[in-house]
Structures are given as C-alpha cells and as structure tokens.
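My structure is below; once you've seen it, I'll send some questions.
All protein chains of the complex are present and in place, except for one that has been dropped.
Letters are used for the chains, namely A and B, taken in the order the chains are written, and counting of residues starts over at 1 for each.
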Amino acid sequence: MSSSRWLVMVAFAVTLALGVAACGSSSDETNGGGSSSGGEVSGEIAGAGSTAQQAAQEAWIAEFENENSGATISYDPVGSGGGREQFMAGGVAYAGSDAALATEEGELEKAEKRCEPGELIEVPDYISPIAIIYNLPGVEELQLDPETLAKIFAQEITSWNDPAIAKDNPGVELPDTRITPVNRSDESGTTQNFTEYLSEVVPSIWKFEVSGDWPVKGGEAASGTSGVVEAVSAGEGAIGYADASQAGELSVAKVKVGKEWAEPTAEAAAKIVEESPLDKELSPGKFTIAYELDRKTESQGTYPIVLVSYLIACTKYGSASEAEAVKAYAEYVVSPEGQELAAEQAGSAPLSSALTKKVTPAVEAIEAG
Amino acid sequence: MSPVDTTTNAGQLLAAASGGRRRRGDRVFSRTAVVAAVTILALLAGVAIFLISEGFPAFTHSAAELPEGKSFLDYVAPLAFGTVLAAALAALVAVPLAVAVALFITHIAPPRIALTLGYLVDLLAAIPSIIYGLWGIFVLGPAAVPVMKWLEEKLGFIPFFEGPASVTGRTMLVAGLVLAVMILPIVSAVAREAFAQAPRRLQEGAQALGATRWEMIRMTVLPFGKSSVISGAMLGLGRALGETMAVTIILSVSGAVSFNLISQANPSTIAANIALDFPESSGLAINALIATGLVLFAITLVTNMGARAIIARSNQE
Partner (left out) sequence: MESASHPIQVGGSLKLDRGAGSLPGWATWAVLGGSAAVVAAILIAAGAFTVALTLVFGTVLSAIVLYAWSRAVEGPRRALDRVMTLWIAAAFGLAMIPLFSLVFEVAKRGIPGLSAEFFTSDARGVVGGGGAAHAIVGTLVITGVATVISVPIGIMAAIYLNEYGTGRLRRALTFFVDVMTGIPSIVAGLFAYALFELFLGPGIRLGVMGSLALSVLMIPIVIRSAEEVLKIVPDHLREAAYALGTPKWKVITKIVLPTALAGLVTGVMIAIARIVGETAPLLVTTGVVDSMNTDPFNGRMQNLAVYAYNEYRSPGVMKQASYDKAWAAALTLIAIVMILNVAARLVYRRYKTEIR
C-alpha cells in the first residue's frame, strides 16, 4: 500500500482510539456522593414529554444516576404531546405530560392498551405555576386582571397604554409600545393549562377551543418553553406565558384572583391543587390520579394559572430490568427527597403529604423482577 | 470487450498466458462496481418508495381526519409557498453577491491572496446549519430589528414591508438572508470555476485593444460564465429549498400565506414544519408530514431538472 494510504488510515485509527480512550476515562469516573443503598438498579430506560418538567427531570435523572451507577435514564423534552404519543406507541418507558391523557382521540384508551396486560399509571409529579412574563423597560410591576389578560392574548388589546391595562395599574406610566404576544408553536401542556384558565374564567372573551395548540394566529410563535422566554427577552413590548421555573430574570405580572393580586409562587400553586377535586372521567383506573383544577377559585393565597404535570407509566413492562428501573426511578421522583430536589432546582411546588400518600401506592404497583 | 488488445501477437500470447486469473479478477471487480451502482439505485428507490407509500394516505383521506382539519392541498400550500419564498429571497440576494465575489477573487484581487480568499469563502459552506440558526436568532435578528422598523416606516406601502415589524427579528426576511449567506459559497464556487476558465486569449485580446478591466469582464468573462452561474444558482436554490435547521430555529411561524417579510406571522417551510411537528405526531399526521416531504422533493427535483435543461440549452449555443 502506498504511504499516503497508510497515512490516511493511521489518522482515522488515531481518531477512533482517542474516542475510545475518552469513553474509557469517563466510564471509569466514580460518581462520588450518594450512598448506594443495597439493591442498586441498572438498565437503560427512556422517557419523553413536557418541556416544563424538563428542569426537574434533569435534576432527578442526575441524582438517580449518581445513586445507581449502572442505570441510564434519558428524557427527551419534545413537548407533552410528543411524550404522550411516544408513550402510546411504546417508544418510551415513561412520559411527562402537562395534561392528563384525554378521552378525545382515545388517548386514554390507547395508553391503557399499551400497558396491557398491566395497568396504566398516571400521577402528578410536578406542580408549577405558569408565569406571565413580559418585557417592558421602565415598567417593573404589572398587574393584569383575567379580562385584560385574555384580551391581550386574543390580540384585542394591541398597545401597552391601552385604558384597560392602565385601569389595572393605577399610577404606572405605560409607554405607547405595541404589544407582541408570544405563544408556543409546538403542542404544549403549558398552552393547554393557560387556555383552560382563560376559557374557564373569562369565557365571554376567550371563545377558542382549549387544546395544546395555540389557537390565535398572528402572534410571535416560539418553540419550547425556552423559546418563549428567549422571544420575550429579545422583544421590547413582548408578553408571553411560560413555566415559572424558566422565567429567569424576566419581569412577571401579577394576576387578579378574587380581590387580590396573586404572584406565581410555588405555595400558591400547591394551594390550588389541594383545593381541587379529582377528575373522575380522566381517572378511570386504580392508578390514574388526574385533577380537575378549580381555576375560578377566588380564595386567598392561590394562583390559578398553574400547571399540574403528570408522570405516565405502566405497571408491567416487557423486560424485568426495564420494570425495575422505571419503578425505582418513579419511586424516587414522587418521594419527598425527589420533590425537594425538584423544588430546589426547578422551583416547583413539592407534592403535599396528602398527595404523596395517594400517589406512592400507584408507583409501587409497578411489578418489578 | 477484452482489456488486452488481442489483435497483436503479443496481445494474444498475453491473453492466453494469464487468461483465467485475469478474467476472474476483472469479473469480480467489474461486478463489484456494478453492484455499487445498483445499490445506490436501490437506496434511492427505497427512499422514493418510502416517501410515496407513507405519504399516500395523506392524499386519500378526507380533510376532517388530517391535521388542522384541512385538506392536504390546503395544508401544504402555505408551506410550499413559504419554502419557495424563503429560497427565492435567498437566491435573489446570494446570486449577485456570489458573482461579485467570484469576479473579485478571479480578476481583481492580487493573485497571491486570491487563493486564501477562496478558502475563506468556501469556509462559509463548511459551517453547520445549526450555527447559522443560532447566529440568525442571536445576532442577525436583533440587528435587523431597527432596519425592519425603518422599512415599515418608509416603505410600508409595499406589501413586502407591510409590517408591523417584528420586535424579535424572527422573520422571513432574516431567514431569507441567513439562507442567502448559506448558499453564497456554493454559487460562488461554481462561478469562480467558470470565470477562471474564461478563455485567456479573449480576455487578453480585449485588453490589448484597450478595453478597461470592467469592459473586458463584461464582454468576455460574464457571457462565458453565464450558464455556469445559472447552474450554480440552481444548486444553491436546491440547498435553500431543503434547508431545515436554520429556518426551524429562526422563524416565528404563526401565519398563513403572505408576502409580508418583516412581521412575526410567517408561513413555515416544508422542511422546518416537519422538524417541528414530527416529534409530537402520530398516525395520519406523520403521513401528512411525509407527504409534504414528497412535495418538497418534487419541487427540488423540478428545480434541478430545470437547471440541467438550461445548461444543456446554453451548451448547445
């Protein structure tokens, strides 16, 4: 063989060797911290779904992998719709969804079918307020009542110095800037929760159908929670809705609840879930716990634009190692430690003790081994 | 056809001497070559079969079952429009610039640095498309916002600049400009080849007769390179039509068919639409997406064939 051919082959061999060496070095890494209790789990499972849950899932996965060095968990934040789709098709072991599986389009049925011969598990694992973020230099505090909010996002109010906004904010100097409403371009549980709120509280203004797809054309559309946050950050006069944990440094508006102006805090979000009943229609099985949020609430200390995000799994899986891994991971997610971690890292409201008591038997029903 | 000339005595001897082994080697090798050729055709056939069979249900099902409740034609029309609009915008900006760049490198820049300049332009082609997307959304978009405001104020009567100008810069105009930068190196590379090969005698003759450099370029180089430039433009157009990631990241998709280049309500392009919707789709929605892929493929095919036809025709002249 000619020397130049050798040269090329050597170059490729070196590159591959470097790659393998890099692989070797990192898998030798010992992930210190976290005592490995007896019965470490191993195996590889994949989940997908809500972008709102993404920060929490990242934290859960990191901690879980630290304690179970043989396990590999992945979570693909494609959006609640995508997560449910992939779960129903059997492509992922668990899904994160901002909306409970619906009865329209037979989602609930399909999911139950996927889990056969086992049963469907659907439990809340992430409760977080949806913040109304805006970018208006010079206006630090903003108050909006539900009507004004709906009109802004329905594009009926187009300028920041509109009298309706001025009425909600006495004494605040509002500029003459055009309002740019920002919405999600992908199918999103955040959208679904927000539009649910609008259509329940001000149905006379918000006449659109409630779904994961934003119904109003002509606004600024961005992909993913971070897309909305980016767009609002970049655009003067922009206003959008996103999971509060991702709002970062952006200004957040207060929303009128009853006679008070409520802020999107974790406590306020937890309170409203406590006060809400189970949704019987969407919780047919033993292990499906879906909530029907009372968004019209006027009680103090609540924030009604809230997102209850669910963990969707099955009680039985094809392989024993998959079942074991899912069970251990799900148990960690709903445990007080897991919820504290999510509160710390993602700003969510930990499941209340009453809720935890309801939810734990459901994930423990996963048949491992 | 025998590889050895068996009409001569020497040839016959040689053929006889090592006949068996040589012919087997030849057979094996030529068969391998043919197998490779056939594999590629099979691969392509596979892609075509996939597109048609998976996309077909979208053509036959009723509007109610398809995504967004529209008939397939209504679904794909704004996407096709957006695709062609973005690509046309890109070509409109890129082709004149590419011709200028090619002329500069081949005729105006000092020969020593011309090679380096060529490398620099080719480097643009090597930058991955996702980086163009990030650059578009973090750099070009915000920089374009004041320009778009100005366009809306001064030229708002033209449908292209009707506005209201987007505040984030994620518009068809910016997407088109980013695509233009992406296809510039492709068009310029082809143009450079052509301009460099314009017959020296014609050029020198013109100069000897006292033509200025620009006149020489206009009279000899440009006409010579015209068909190559067109084929380069078509190549670039093909690339712009199929570009996915840059458009996916940049464009704010919330509108329908519109020539408004500076607003936040834009139609999507076929490729970007697939990238955005595929993860959350199932069933008939996936079929619909693949069917739009088929439409895109058809558009690209027509563009390529048009290019070939134009080149063939100008070669005949």
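Convention: a residue touches a chain if its C-beta (ideal position, glycine included) is under 8 Å from a C-beta of that chain, and two chains touch if they have at least 3 such contacts.
Keep in mind it's a predicted model, so treat the numbers as computed, not measured.
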(message) Considering the complete complex, identify which of A:81, A:212, A:227 or A:304 is in touch with the unshown chain.
(response) A:227
(message) Out of B:130, B:158 or B:309, which residue would touch the omitted chain in the full complex?
(response) B:130
(request) Could I get the residues of subunit B that touch the absent chain, sorted low to high? (result) 3-5, 10-11, 14, 18, 22-23, 25-26, 28-30, 32-41, 43-44, 46-47, 50-51, 54, 96-98, 100-101, 103-105, 108-109, 117, 119-132, 134-135, 138-139, 181, 184, 188, 209-215, 219, 238, 241-242, 244-245, 248-249, 270-271, 274-275, 278-279, 289-290, 293, 296-297, 300-301, 303-304, 308
(message) I need the residue numbers on subunit A that touch the omitted chain, in ascending order.
(response) 2, 4-5, 8, 12, 15-16, 19-20, 22-23, 25-27, 29, 31, 44, 46, 51, 54-55, 58-59, 61-63, 65-66, 72, 74-77, 86, 89-92, 223-227, 245-246, 248, 345-346
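Everything that follows uses one rule, which is that only the chains that are shown with their structure count from here on.
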(message) What's the distance between the Cα centroids of subunit A and subunit B, rounded to whole Å?
(response) 38
(message) Residue numbers of subunit A touching subunit B in their complex, please.
(response) 76, 78-79, 81-82, 85, 88-89, 178, 180, 183, 185-187, 214, 217-223, 230-231, 234-238
(request) Within their complex, state which residues of subunit B touch subunit A. (result) 137, 141-142, 164, 166-170, 248, 252-256, 264-265, 276-277, 279-282
